[in-house]
Each structure stands twice: as structure tokens, then as C-alpha cells.
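Complex shown without one protein chain; remaining protein chains in place.
So, subunit A:
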Amino acid sequence: MTTTVAAPVTAAPVTKAKVRRGWTQHGLLFVAPFLIVYAVFLIWPTLLGLQMSFSSVNIAGGNDRFVGFDNYAEAFSDPRMWRSLWNTLVFTVLSTIPLVFLGLVFALLVHNLRFMQWLWRLSFFGPFLLPSAVVSLLWLQMIYPPDFGLLNGTLGTDILWLGDPSVAMWSVVLTTVWWTVGFNFLLYLAALQSIPQHLYEAAAIDGATAWDKLRSITLPLLRRTTALIVVLQLVASLKVFDQIYLMTGGGPEDSTRPIIEYAYDVGFTGYRIGYASAVSYILFVLIVIVSLAQLRLFRKREEVTS
């Protein structure tokens, strides 16, 4: 899971009709290269995947028969599919809450600390720069090993961090939070720095305490950023794959296998591309629903406040 989606830039309002016409005339030409890549590498495979999900096609492209909703029916009666979907949801809930909350806490800390700010910024954001394989191997080989790992060594415990079905998911979450909290932290920090200083000065003149300022100025003005971060984080967490595949392979006893890994398993290891496509589409629908619901929720709240 990598949260590398950049914050959207809100377009400046275009008022002049002339400018707008020019945009439609020449703009298309400018975005054409992007649109072609977009169509070839996103829209076309998406449609092809939908078609495959209704077929029994295998990895060699053979056995390509139309099977209607058979794949979906099989998926909905497949305990492994439900288990992996459940794991994905559990991971999403367990990881999104600390990732958003800690991102905010760290950003507030760094924003208010006046010495060595660069060091705090670097240490919170640093892990995010590491590739997933490095992060996974670091935790797998040095921090989580039960016999000589850093965690058991420091805590004096004897926990199978990645080997115990009741602990493994928490370990994956811990790794993920350490790894990716820096991105949310950075978004929050940028938002904090764009809050006009005069609001705080005015509040101070009115006798507001630090807590009042946080509650009545900082948090309300961070609302849009929070909405953005929550959407990005939910989507990123629902798409979790790398670190789980590398650290536990979905085990022990299927306790960490996310649905993307299940699609990979049935498709590339089990050779059933048709069925794997159906499983992927189930996740796709889930992500669309979550994103839409989330956006709507925040829009309503904004309308109420404005």
C-alpha cells in the first residue's frame, strides 16, 4: 500500500467565456497524450477485466467461455473470499484511525515545536520514503523475529508477532502506521501552515486558551484536509497488499490475507483469471461505495457549516 496520490489542486474559477472556448479548442490537444495513456492502460483493462469476470478464462487465455454470474456466485459462497474481504476491512479500520489521528498529532507537535523542526519532520516522514520491500524485510527480519527480534528483545516478551493468528494483523498495522503516517502528517502540516496567523492573534486578544484555539480555529479549518486524508487513507488501506504479501503471505491461518492477495492467489497461482477478475470487481465496487459514501458525508457536513 502506498499513499502516493497527490492532493488535488482546485482549479481557479474561469469566468471569461473566451478563455473557456480556447480551452475546449486547444486543451484537448494538450491532454491527448495523457488521455491516450489513460484509455489504453486504465479504461481498456478495466473493461476487459469486467468481461473476464464473466468468463472462465485461464492464465494462458484458454478455456475462455462465457459463464454468466458463475464466478460471482462462487465468490459469494467462498469462505476464503469472505475471510480475505473481512481481513481487508479489519485492516482498513485498524490502520485508518491511527494513521489519521497520529498524522494530526504529529503535525500539531511539529508545528508548535520551535527547535529542530527539520529533525521531527524528517523522522516522521522518513519511513514513507522507503520502498515496501525494504520496510517489510526490516520488520520481518529485524524487529518481529520471535527469538532474536528487536521487539521481543526490548520488551522481554515471547510473542510470535507474525506467527500468531490473533497478533499478526496488529503487527501488520503497526508496521503500516510507522511506514505511512508521514504522508498524512505532511498533508496536515501543510494545512496547518496555511492557517492565517491573525486568527490566532485575534483569538489571543479575546482571551482564548490554547485548547480553545485548537478546538475553534485549527480543527474547523483542517476539516477539508481531514476529509481528503480520510478518503485517500480508506482507499489506500482497502488496497493493502505489498507488506502483507511480503511479511506473512496472508498467514498464519489466513488471518492477514487481504482480498487483493486472494485475487492474486486464485488468478496467478491458481491460474483462474476469470474468477480472480470477479474477486477484483467485488473489491472495486466496495471501494467505489466507500468513497462515494465518504464524500457525501463530508459534503453534507460542509453545507451545514457554511
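Quick note on the criterion: a residue touches a chain if its C-beta (ideal position, glycine included) is under 8 Å from a C-beta of that chain, and two chains touch if they have at least 3 such contacts; residues count from 1.
What we mean here is this: contacts and distances are computed from a predicted model.
Missing chain, UniProt protein name: "ABC transporter substrate-binding protein", from among "Amidohydrolase", "ABC transporter substrate-binding protein", "Putative lipoprotein" or "Hydantoinase/oxoprolinase family protein". Residue in contact with the omitted chain (choice from A:S95, A:T248 or A:S277): A:T248.
Seen from subunit A, the chain kept out of the figure touches residues 56, 58-63, 74, 78-80, 163, 248-249, 251-254, 268-272.
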